[in-house]
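Every protein chain but one is kept in place in this view of the complex.
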Amino acid sequence: MEKFKNIIREYPFLGFIIAYLILLSVPSIFFTDLYQSHLASLIFINIIVAAGLNIVKGYCGQVTVGHVGLYAVGSYTAGCMFMYLGSDLWVTLPAAIIVTGLFGIAFGIPSFRLEGPYLALATLGGGEAIRIFIENGAFFNSTYGISSISQPVIFGVPFDTPDKYYYISMPVMLIAVYFSYSILKSSVGRAFMSVREDPISAAASGIDIKKYKILAFILSAMFAGAAGAVYAHLPPGYIHPNNYTVIEMVTFLAMVVFGGLGHIWGGIIGAIIITIVYDITRPLYEYQLFIFGLTIVLTILFMPKGIGGFIDKIFIDKRFKKKKVEEGK
Amino acid sequence: MKKLKTSISTIILTAGLAITSIAQANDIKIGVSFRMLSDVGYKHGELITDTVEQWNSEGGINGRKIDLILYNDECKSEKGVANATKLAYQDKVHVIIGSSCSSVTLPMVPVITKAKVPQIIPHSTSSKITMTGSEYIFRVPVSSRFYKLVQGKFTAEQQGKKITYIYVPDQASMVFAKEMIEYMKSEYGVDPVYAVQAGEKETDFRSYLMKAKAANPDVIVLSGLVDETVRMLVQSYEVGIPKSVHRVANSVASKVEVPTNAGKAAVGVVYSAAFAASDTRPIAKKFVKKIKDRYGVVPGHDFSQMQDLLDMLKPALTKATAKFSGDLAADRNAVRDAIAGITNFTGLASGPISFCANGSPECRDGNKTPVMIKYSRGGKNWKTAVAGTVTFNPSDGL
Partner (left out) sequence: MLLKTKNLMKAFGGLKAIDKVDFELPAGEIRGIIGPNGSGKSTFFNLVSGVYDPDPGSYIEFDGHDITNEPPHKIGALGLSRTFQLLRLYQDMSVINNVMSGYHTRVKYKFLDAVIGRKKIWDQEKEIKDEMMELLSFVGLADYAELNASELSGGQRRLLVLARAIAMKPKLLMLDEPAAGLSPVNVDNLMKIIMQLKDKYGLTLIIIEHILKVVMDTCNTVTVLDHGQKIAEGTPNQVKDDNAVIEAYLGKKMNDEEMRKALAV
């Protein structure tokens, strides 16, 4: 077991291959109906957004409330490319990532001068501006929304039902999570954290603050863009500006906060739990917002580092205690 | 750790099971996806719940209990699609009622078509919805293509062709204005003298109205939700647009808040709807009283359409359950066929509602009778007069 752990630690890529194989077989073993596949795809999309948000918010400490705008950019890049050029996911996904990355620069520049609530306000304005721009533009077909966005076809097999689309959204999610993992585990992740903790002292260590701030914004924008494109193509392939409001933004933030800000798996844990809990509480729609508000307040009060931080604490305390006991002997 | 994991998964599993498995195999399952955010939204939900409860207390349909599953879609397509998928595949309902917003109903159609679950629409008016050709979709309200015709004809022939449009970025409001613009262009060859989409949640429309006034129009079309319609009407007098300019609103104007809050400004406003609260038929009077007593509001056509839908659904389900075999796919088709078999249903709507077998808009836009209504008095004791009722041919306006 210990040997196995070391191998994974040395080749994290292997871990993701194993995860891929497991996830590949999950539907046939556990899923009893198509809705679970649909829900799984939604979870994967949320994971991509939350993993990206965790980079800029959790790791780099830049408060952004406009992320949903970037998600919308990704969706509408894919949607418009489909509508005007007939492109499918293989073209729209990279295009959405690039376009959204460029928008990420625009969102990152205010962070050079603004901090905390002021930056939050600036990004909030940016996100809402994007949605309202889409809503008012005839180019985006906002009256009816963009519909019947195509699903990819591989070897003549169309992936046009929730159970098949699972096999599209899942690898995209895994690749995104893998990128986020390897970025955050490297010196780049540490640089992000030091920018968050203390920019002055980070600069003294030779870390270029502006570069890393903008990099965090671009990276997380690219994640949001990828998620947006995967969502746009999710059957039945329909996007509408109503899905990119502040409420969605709060949900994304809740995922990252609940999962653990700045924890490498934080956004992922949060996205899974929040999406599932949201689904289970669907019939209790009258109390849903109350439940979510309460969850966030309680999390911040009693688990400021979210679930991820809580689990870490248990492990580290255990290890530390064990060491102390050994020393005592 | 392992203990924690197992206990968490047990909780999730049992919660999921508890919620989904209360119903029994013999029940008729009705799924609802709806915008239930505002006060009125909740009341629509209550109307369905109360009606179904009443059915159950009367012994159900053909002895079968009706099991109602109510979800909120918040007028968001993402949630609407998820609800439709969940209702179709996980909750295994026989029929879906939904949704309020056209932008939610539209993407639900391919989902329920693939799943082969009949869906019946209480509110969405966008003509695109039934043009998808799905055999599983039914619309109770009047399609925007009929509103466009009646409104366009009435306006062009009785009010004038120099028209300005101010509309807000809400799907129904946008569709109403845009389809009318299109219709005026194709039918009479006139372009709007001025058309503008207001910003989201805007409250001051005077700058737009000033521009509209400068264009010296015969008619101003003010298409918005309740509050916006009221504001636009009041502000149109504030900027000095004379009474002689005709004011046209969308079907939202049928809601009681509009004449009450707009007061004098409501006088002369013309709109088209499927139902007028001033309807003098006994069935309508009884309905208005019932809603007023039970929910404390004067019903607009959103309530009447929901009531009509439920009243149509009951006999259809009675007919379908007679043929229920226990095979879900066959039962769903039986429900679909039973709904498609409804002809000349006379309820609260101003005209009869009929469906037919194929999935064309001719068959599935059930109500073809919009009413043109005009406010003759505003304020608390508002009064309306029916300016005209037309029953269109099924293929008109396509």
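By written order: A and B. Residues from 1 in each chain.
Keep this in mind: a residue touches a chain if its C-beta (ideal position, glycine included) is under 8 Å from a C-beta of that chain, and two chains touch if they have at least 3 such contacts.
Here the structure is a predicted model, which is why all the values come from computation and not from measurement.
> For the chain that was dropped from the view, give me its touching partners among the shown chains.
Within the full complex, the chain left out of view touches A.
> For the chain left out of this view, which of A:A106, A:A120, A:A203 or A:I247 touches it?
A:A203
> Given the contact definition stated above, which residue among A:C60, A:M170 or A:A191 touches the chain not shown here?
Answer from the full complex: A:A191 touches the omitted chain.
> Need a quick check: the contact residues on chain A for the chain that isn't drawn.
Within chain A, the residues that touch the unshown chain are 9-13, 178-179, 181-183, 185-188, 190-191, 193-194, 196-198, 200-209, 215, 262, 316, 319-320, 323.
Keep this in mind: only the chains that are shown with their structure count from here on.
> In the complex formed with chain B, which residues of chain A make contact?
Per the touch definition, chain A meets chain B at residues 33-36, 38-39, 42, 132, 135-136, 142-145, 147-148, 161-162, 231, 235-236, 238-240, 242-243, 247, 276, 279-280, 282-283, 285-286, 288.
> Which chain B residues qualify as touching chain A in the complex?
12, 15-16, 19, 36, 42, 69-72, 74-78, 81-83, 85-86, 88-90, 101-103, 106-107, 109-111, 114-115, 126, 128, 169, 171, 174-175, 178, 197, 199-200
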